[in-house]
Structure formats: structure tokens, C-alpha cells
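With one protein chain held back, the other chains of the complex are shown just where they sit.
Our next item is chain A:
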């Protein structure tokens, strides 16, 4: 997933979270609702329907909230994975080790003398 699409997803998710939260707050307010009912003289049925509607809405928005947060968590995972998989080996450190051919051949001679003749060189 590209950085751009990740950012877009982040935007989308945060917006969804904000909306869901706002909706929950809206439906959870008690005083305002009852005032409105008294003003308009609404009858009992509408109170009941509003109550049930409110419950359903709060429920859906809560699940949306949860889903949004889970999405965010998944996103962090994606980002971590991305970081892990797109690491570039450090070229410098691997190039630092220069091979000393002279020393190598010397060591090898030593090896030969030890292994073949069984005597360590003086």
C-alpha cells in the first residue's frame, strides 16, 4: 500500500470516527430531546419510536467507532510491515570490510603448515 493511499485511509477513518462520536453524543443528550417533545406536543408513539431509533443508532455508531479504531490499528500494522519489508541494507557498512589479500595468503600459508605438516610456524 502506498503512502498516499495510507494517508487517504487515515483521513477517511478519522472522519468516520469523528462522525460516529458526534452522532452518539447527539443521540445521547436527554434534556434537549424531551424539551422538543413537549414543545411540539408529540404523542407517545413518537417518543417510543425515537427511543428505539436512538438505541439502534447508538448501537450502529458504536460499532462504527470500534471498527474505525480497529482499522487504525490494522493500519499501524501495515505501516510496520512496510517499514520492515522495505528496509534497505546499509551499503556502507558492508563495503567497509576490505579484504587484505596479503594477510589472507599469509594466514592460509600458516594454515597449510599447521594442517599439512602438523607443526606451527615459528
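Following the convention adopted for this analysis, a residue touches a chain if its C-beta (ideal position, glycine included) is under 8 Å from a C-beta of that chain, and two chains touch if they have at least 3 such contacts; residues count from 1.
Note that in this section contacts and distances are computed from a predicted model.
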Listed names "Mediator of RNA polymerase II transcription subunit 17", "Eukaryotic translation initiation factor 3 subunit B", "Dedicator of cytokinesis N-terminal domain-containing protein" or "V-type proton ATPase subunit F", matching UniProt entry of the absent chain: "Mediator of RNA polymerase II transcription subunit 17"
Contacts of chain A with the absent chain, listed as residue ranges: 24, 27-28, 30, 33-34, 37-38, 43-44, 47-48, 50-52, 54-55, 58-59, 61-63, 65-66, 69-70, 73, 77, 80-81, 84-85, 87-90, 94-95, 99, 101, 104-105, 108-109, 111-112, 114-118, 120
